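Here the complex is missing one protein chain, while the rest keep their positions.
Take a look at subunit A:
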Amino acid sequence: MTTVPMEGGTVHDSAAPGPEASNAALRAYLRGLPGVDEVGARERASELAARSIKAEAKGTAIDLAIRMVDLTTLEGADSPGKVRAMSVKAARPDPADPSTPPVAAVCVYPDMVSVAVDALRGSGVGVASVATAFPSGRAPLEAKLADTGHAVAGGATEIDMVIDRGAFLGGDYRKVYEEIAAVREASGAAHLKVILETGELGTLDNVRRACWLAIHAGADFVKTSTGKVAPAATLPATLVMLQAVRDHHATTGARVGVKPAGGIRTTKDAIRYLVMVNEVAGTAWLAPALFRIGASSLLNDLLMQRARLASGTYPSPDHFTTD
């Protein structure tokens, strides 16, 4: 990387690979990024996880986390009924407490986009669609682009694409880059989230490389996981991604968002991610425009903790809807 000032306005990142960069140039660039020491990264992540968030700070964090949720259903059994029910919940998560904010978006398969769009019209809740042969990404580019086009035509405001991990691990960074750029193009005005599937990348060095590759290829967001591979989101992988978007901002003045997804089930987990955002990327990222949490069961735990903060007691789980 070039020597960059940490503060200041937009700076052109002269070392960044452009659209015409050869695979050799991409390799040289990505392998020239500073390494990640796995032990040190895990240690930093667990130190941040030990922060103690209490009282009004907890209330702030819970509301923020609710506003950052991409409420997700990605099952073979998804039906219009299921998606409509989830959409109602997304717009009004706690019918008993109208002060509860809506979530950021729902996240569905492309063929469910129009159902969600109808259900959420006027609510301000976004509709994200996974695309590009989610979750494996093992399909020809034409199929991936058609998948994306279908979602956009249905009214999706956000596209969650997967990278070709096989190409990435095989060293064909050019292919990964071109696919992201093509999907970027096909997404039109929709925001593009690029799923790295960190659980398949093997090392945090790879997470950092994939992250920078996605950023340069046009990602609005980098996302950890599909949720279909274990491990899904982890604090160390998210740490490395937050460092990348922070450094990218320092170089260019532009901000790319981050979305951990999968395995975040409790309020405590969600707050740990928010602490990490706060202390690694900074307060600018504490907004649904720049940080999302992909989850399904997390929302009810957030609602339950929110109700407890207000009333002092835990309501029965049956006070919260199952979908």
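We take it that contacts are C-beta pairs under 8 Å (C-beta built on N, C-alpha and C of every residue); 3 or more make two chains touch, one makes a residue touch a chain; residues count from 1.
Note that contacts and distances are computed from a predicted model.
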What does the UniProt entry say the missing chain is called, choosing from "Aldehyde dehydrogenase family protein", "histidine kinase", "phosphoenolpyruvate--glycerone phosphotransferase" or "ABC transporter permease"? "Aldehyde dehydrogenase family protein"
Touching residue (missing chain; options A:Asp97, A:Glu200, A:Glu279 or A:Asp323): A:Glu279
Among the options A:Arg51, A:Arg92 or A:Lys228, which residue touches the chain absent from this view? A:Arg51
Touching residue (missing chain; options A:Leu64, A:Ala119, A:Ala133 or A:Ile163): A:Leu64
Per the definition of touch given earlier, which of A:Val36, A:Ala105 or A:Leu298 contacts the omitted chain? A:Val36
Touching the missing chain, which residues of subunit A? 1, 3-7, 34-37, 39-41, 43-44, 50-58, 60-61, 64, 243, 274-275, 278-279, 282-284, 286-289
